[in-house]
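Structure incoming, see below.
One protein chain omitted, others in place.
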């Protein structure tokens, strides 16, 4: 796996992050972080609580504006663009705490993205009730949720919601997918299934995926490459094996005593 | 020189009473998140109690001040009663319910004050020993004004000590900043809330009492001060006492100097200041954005489903009945049903904004009145034919909504609501005072339909067609991609932005659409009554709409129609009683406490499950909690 990763990193990266920084008040949440997300790569961003992972994510999709630095999507600068704009350019994301539309069914949640992508949201007279249903069902099928398409999102289990989010994120055929703690709150079997799914998407659709994760089994088991944040700064980068044996990483985590333990967000 | 200095000091003096009242409102909001519309009533009660106590105990200089404090205490007791009996049960309820409940309190207090103190204005007693003047560079200045100038900062200092040096005060401050945390600390929350509410009421009471030597007590004081208090709180930043002080001073000075330069700009000037400040600082001078992105809750989490077959049949029957009404009922009832139809369209447009958009507007009457005025102005000045004027009414209202909405959608939650209220007041004062154009209070008259539509029956059928058409259109829009997109912004801001929805634009468009539909209702209204007056834009009109939505239930699409019918019926029944406002107020409070789902919602809850009149889906509660930002 590490060979393919290296090979892919040689092409032009999907996402290229340079010198990204963000401070809240006096606290430097993210400090001069640079890395690349290669095409077709499954890259894990790890680090202890408060390391700046979520801040990093929120800057990538425009939810938080970076103090300085650059994020380029296939050469195009993203910093300063709105979340909606960045999404349109092909960066999808899922949230640590699921964010779906609870008053809509599963299929409608996905159809919502399709309507947004096709810029139909100011259409007043067409009905939206079964709009883009086939496409939505196809996407749901991809994540294994087609059977539950007509249930309201409100009654789903947490794991299922995460899958719906994934389908939603795939709705506009993104080039890059950001997944914030995709398996948090899931049962162990669900975790493995979901990450397997993510890995398939990477290989089948040529998607580039950046994800954060607390569960090290998941990280080491699925990520092609891993980068490690600590106190806002990037301290290590490499394959699972390299990270496992990196003394700095060990120290960071051992200090907290949880590199192999289960650390929930 | 003396003139300007005295003018400046006078401004500071009038800032004091305003600050007292507004700071109470700010504290109550900060701690309990209740927007207390009855705060003007507390202010009024302070004046009335003060009047009575000064007569009883206020002979000497000390007695006078003791009497004012007693008045504040008495209002505090009233506040305690209101909090204990009503609001305590509503803290977890959507804001709309709190709002409507406090509006009920306004009505109750109005009649209670009329009963106790009688209809005549009461002349406020003078403060013993402080009735004279001093001369400042030769210009006379009342001594009492100088005392007032001191009272504001004194109370501010006392509040500062209370909030920084006492345990209770520190907890209140903590609760203002983070409610959950205080709950987690194991503090008795209800005690904290009650305390804050009583404190806020007392401040309002003191504000009302302290202005007695400059004026008096009358029954119109409650609404008189309401808008101004809200402007102070919004401009200062909700929950910020220093902000309230700053804003009170700023607004009072603006008033005192404004009238030297632009004498007829009274009222409007204050709102312009507010608009400017909110554009620069959306959360007011010293306000902070809500942590965790506070969302307005209107109690809508129901998944919407298109009409089921039973429901369609029912609607069909209803329409058939309405169509046949001219053959069945006397002409006067057609007039009555026309009113209901107009109000139903008005309420439905607000309901759309609230339920589908999650946007609670406290000033929706601006667009209802806006549409009515658009049509009336076109008829009056451009001799526009009836048919065209009716068509252009929603356009005019929509344009107004575009302007107002541009400011409002920049904010969310309570800020949004307060801003809509303030802008509705702007619209009202422009119409009320710009008499060259609008004839002001005398209104625009003789706005009748063309001959073919002027008969009661024909106009009824026309109103039926337009109102039903409008309601169907709104329903259609709810289920169109636009409605879905709007619902998405309501359900989850985070997700909506992440899938490329421009939230503010979606909300603005919804605001304009709802405004236009309200304007259509306003157009129907003006041609049915033949005249329009500024009242159609006033705060009580906006409340009527909220009340209709509440009566009908927020989470059902056809609720507004039921609400409008119930509203009209209730109103007509109660009006025959001597103390109808008391009864209406009590009815409103009872409805809020007993039927939080509204009439239609309650009926649906009890019967709908069996009859499946409107296929809805249940089991929403769990996700609703999870989906809400922590």
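Letters are used for the chains, namely A and B, taken in the order the chains are written, and counting of residues starts over at 1 for each.
By definition in this document, contacts are C-beta pairs under 8 Å (C-beta built on N, C-alpha and C of every residue); 3 or more make two chains touch, one makes a residue touch a chain.
Going forward, contacts and distances are computed from a predicted model.
Hidden from the displayed complex is a chain whose UniProt protein name, among "Ion-translocating oxidoreductase complex subunit G", "ABC transporter substrate-binding protein", "PPM-type phosphatase domain-containing protein" or "Thiol:disulfide interchange protein", is "ABC transporter substrate-binding protein".
Partners of the chain left out, restricted to shown chains and counted across the full complex, are B. Touching the chain that is not shown, out of B:64, B:432, B:513 or B:543: B:432 (per the contact rule at the top). Checked against the full complex, the one of B:63, B:153, B:169 or B:224 touching the unshown chain is B:224.
Annotation for subunit B: contacts to the undisplayed chain at residues 3, 6-7, 10-11, 13-14, 114, 119-124, 133, 139-142, 145, 214-216, 218-221, 224, 228, 252, 255-256, 259-260, 263-264, 266-267, 311, 314-315, 318, 321, 328-333, 335-337, 339, 429, 432-433, 435, 439-443, 445-446, 448, 454, 525, 529-531, 533, 535-536, 553, 556, 558-559, 561-562, 565-566, 569, 575, 580-581, 599-601, 603-604, 607-608, 611, 613-614.
Going forward, only the chains that are shown with their structure count from here on.
Of all residues in subunit A, only 61, 63, 82-85, 87-88, 92-93, 95, 97-105, 108, 111-113, 115-117, 120-129, 131, 152-156, 168, 171-172 touch subunit B in the complex they form.
On the subunit B side of its complex with subunit A, the touching residues are 300-304, 306, 476-477, 479-485, 487-488, 490-492, 494-502, 506, 509, 513, 617, 619-624, 626-627, 630.
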